[in-house]
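Okay, here's the structure, questions in a sec.
Of the protein chains in this complex, all but one are displayed in their positions.
Per-chain numbering from 1; labels A and B assigned in written order.
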Amino acid sequence: MSKDRVQITEEDSSVPRPLLELRDLAITFDTASGEVPAVRNANLTIMPGETVAIVGESGSGKSTTALAAIGLLPENGRVSGGRILFDGEDLTKADNKRIIELRGRSIGMVPQDPMSNLNPVWKIGYQVKETLRANNLARKDVDVQVAEVLADAGLPDAAQRAKQYPHEFSGGMRQRALIAIGLSCSPRLLIADEPTSALDVTVQRQILDHLATMTAELGTAVLLITHDLGLAAERAEKVVVMYKGRVVESGPALEILRNPRHPYTQRLVASAPSLASQRIKSAKTSSVESADVLLPKSEATVSKSDDVIEVRNLTKVYKLRGGKGAGADFKAVDDVSFDIKRGSTLAVVGESGSGKSTVAKMVLNLEKPTSGKIIFDGTDLTALDKKALFDFRRRVQPIFQDPYGSLDPMYNIYRTIEEPLRVHNIGDKKSREAKVRELLDQVALPASSMRRFPNELSGGQRQRVAVARALALDPEIVICDEAVSALDVLVQAQILNLLADLQAELGLTYLFITHDLAVVRQIADHVCVMEKGKVVEAGTTDQVFNDPAQAYTRALLDAIPGSRLELPPEVA
Amino acid sequence: MPENTPLRSTQSTPAAPKIEHFVADVEQTPLQATDSLNEQAAPLSMWAEAWKNLRRQPLFVISALLILLALVVAFFPGLFVQVSPTQCDLINSNEGPSGGHPLGFTLQGCDVYARVIRGAQASLAVGVFSTIGVVIIGGTLGAVAGYYGGWIDAVLARLADIFFALPLILGAIVINSLPYVREHRSVWTVVATLVVLGWPQIARITRGAVIEVRNADFVVAAQSLGVSRVKALLTHVIPNSLSPVIVIATVSLGIFIVAEATMSFLGIGLPGTVMSWGNDIASAQTSLRDNPTTLLWPALALSITVLSFIMLGDAVRDALDPKARKR
Partner (left out) sequence: MLRFIIRRVLQVIPVFIGSTLLVYFLVFSMSGSPIDALSGGKPISPAVVAQLTAQYHLDQPFIAQYGIFIKNLFTFNLGPSFSGQPIASIIARAFPVTARLAVMALAIEAIFGVTAGVIAGLRKGKLFDGTVLLASLVVIAIPTFVLGFLLQFVVGVKLEWAKPTVSSGANWGDLILPAVVLGLVSFAYVLRLTRTSILENMNADYVRTATAKGLSRPRVVMVHILRNSLIPVVTFLGADLGGLMGGAIVTEGIFNVPGVGNTLYRAVLSGEGPMVVSIVSILVLVFVLANLLVDLLYAWLDPRIRYA
């Protein structure tokens, strides 16, 4: 450590030298089908104490580039060209011993998924302690030191918490522990690989704020990897945009946001949900009637816009087994009421555990409410017999979050979309095939994809297939449970546009369940904000976004990455 | 978090050089259509993909060919041997190989080659039918337990535990102490014994696989389409739970062949009148010291067959590995 310090003080007097510099970096993976270039001609400079963000979609090579800097490429990957200069030293030529020396002490890492990055069989404290020991930084009273390190990362009651195992921690607390580990040796560079993408927005905000404070105090430079341009621009001085393994644009964060020059960056800026402030309006020509319902202001004047779903005092109680005092109850949904107008979109927003998905399941009639009513088009759902339920299924259809889980991997696309028609005995084989073709066309997939299997499609394409399946029975209501949350920004924008077009065209009603307020702004007419099973705020999207009444809603809005950026109106 | 938290981690030093705005040459980094579908490649189901992977694996090719050979031998032993395996002459007792008798003779003077060829049928029959039996019984009970959960699961789990607590050989001994079984020993009693004692394992595997699939979004989606619970089990859950069951079944087939041999050795397997590798190995032990080859050949035939099934299971496991075929 002392040697490094000496170098810094020497440098301070003269022109500052970059802490990390990637020059024409190329990374290649050896796969079964030969060598695949993952990164080409990547250039990047991080000055001491600076925060630099790499932005890109999945598969753009952003994580690979960062991992190469700390020598953590997967076994089949290697640096095939260029140089990685850390404080002037070429790490591509450094031996293993030197790299181990640098890790932790000079270059720290905060990984992406807090659930899988802590070893489940060791106590949190031990996992911090071994970091200090491995880097020869452990003091005599190492347990006190561990508690300090954890407390610095914002973990309350750190001394006690250090004696617990990872599974006793929430996601946010685990991420704090990982940040504590990453910063425990006061590294000069911290690589933060999507450090908060698995967390709720409010937690994400807290953790990023805390990380910023800590790195500022320590003078640590940060290489932040993210898919979220808004987050990157908010947190970094400098943004590097990667696309298909190449750096397509880099420069000052706000400059890139205001004046994107590469067509990919332009597209990214245009579709970043956190920067949008308006509801998507369908580009397709829409009938007067549906155009009317699209605009919330006209509701009162249009007599046709009745409430297709009325939810009254909906409550769901789960009996918890075990725990102290047998039979403890858990109220997942607590006295929830809302209406959805025909042809409009209601978004139910909340963080994990808010009960929003349970509401969706009850409206889909997949879970029975403990009490309360769901009235669909005048009839109470809770009192449906088998036959009526079967008919109900035709009119309400779901689209789920995980594009990898919502399609049966054994069914090809044709069978997947045809299944609802077959189940409801609609048409003969020929007319069903015609319908499948029509549906594929509606979701902008080529008819040739009919014989394909889900594993051959990308996430966005799978979600299109899920939309086509949901539409096969010409439903009136589509329930989207986090339908775009797992998708890359550009793909997400595509699907949201598709949903808006379909709504205009078919007069669909959407119940949109999401944690992402930025998405809500783009798609919803009305919003219900849920917290711990209760609706804390409801209103039109404009009301809720422009004039939130509740502190919780304000906190949520505040936590949208990029919400605090001041942008010229043409971008916003 | 206080309102005045700095957004950026550093108060950028005035000495820091101005950050350059770099834009890559658009020619060299062309923008591609978002999320386009490659329409060229041929469609591949999971099974087709697994088959494509399998075909390239030498381990798979070798074991599949060996199993094919064993099956041909079992079905058409006449193609391979004309000498009767039961016309034995004590004159030839423990004789070495001679013309027309490439592997020599047993203690009883029977032709070893003919017995090895003819023995394939019983050994493979035990393996195949026992496997079918455990997959049907264990698979059904495991799938029902995993899918419906609750008290059905609890009852079936305890039932499986009860049978699981009887180690294979102990259980076989007890079952064979039944007079009916003792008096009617045949391929079927051996199969029944192995099925009764072997189903819990398949049931456990199936149960686990079904539990993993039953809450998948595509099952929930099917139910919200109006597919009934039972139908969702049959059309979505079971087809997606098959791969681990296939793998274990393949390996079990080999293990059952070994078990038959062990049971025959203990005198609780196939009756002496049925020709099987197990019986031949068991009866060869008496002449082990004088003529070890009489034990070697049936043992070799059995072991190679079993090895083929285990290797096949390994190869299929690799080909169906969900981690390997993600996306």
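Methods note: a contact is a pair of C-beta atoms (placed from the backbone, for glycine too) under 8 Å apart; a residue touches a chain by one contact, two chains touch by 3 or more.
Everything numeric here is computed off the predicted structure, so don't read it as measured data.
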Left-out chain, listing which of the shown chains it touches: A, B
Contact with the hidden chain (one of A:P48, A:G61, A:G82 or A:G104): A:G104
Residue touching the undisplayed chain, where the options are B:C88, B:V144, B:V258 or B:M275: B:V258
Selected from B:V213, B:I281 or B:A319 as touching the chain missing from the view: B:I281
Chain B residues touching the omitted chain (full complex): 158-159, 161-163, 165-170, 173-180, 254-255, 258, 261-262, 265-268, 278, 281-282, 285, 288-289, 292, 295, 299, 302-304, 306-307, 310-311, 314
For chain A, residues in touch with the removed chain: 70, 72, 96, 100-105, 108-109, 111, 113, 116-122, 130-131, 134-135, 165, 167, 178, 181-182, 185, 322
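In this section, only the chains that are shown with their structure count from here on.
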CA centroid of chain A to CA centroid of chain B, Å: 40
Chain B to chain A touching residues, read off their complex: 1, 5-13, 15-17, 19-24, 26, 28-29, 31-32, 34-35, 37, 39, 41, 43-46, 49, 216-218, 220-227, 236, 239-240, 325-327
Complex contacts: residues of chain A adjacent to chain B: 16, 43, 47, 49-51, 205-206, 209-213, 215-216, 219-220, 222, 234-238, 243-244, 246-252, 255-256, 261-264, 267, 364-366, 390, 393-394, 396-398, 400-402, 404-410, 412, 419-420, 423-424, 445-446, 448-449, 451-453, 455-458, 460-461, 466, 469, 473, 490-491, 494, 564
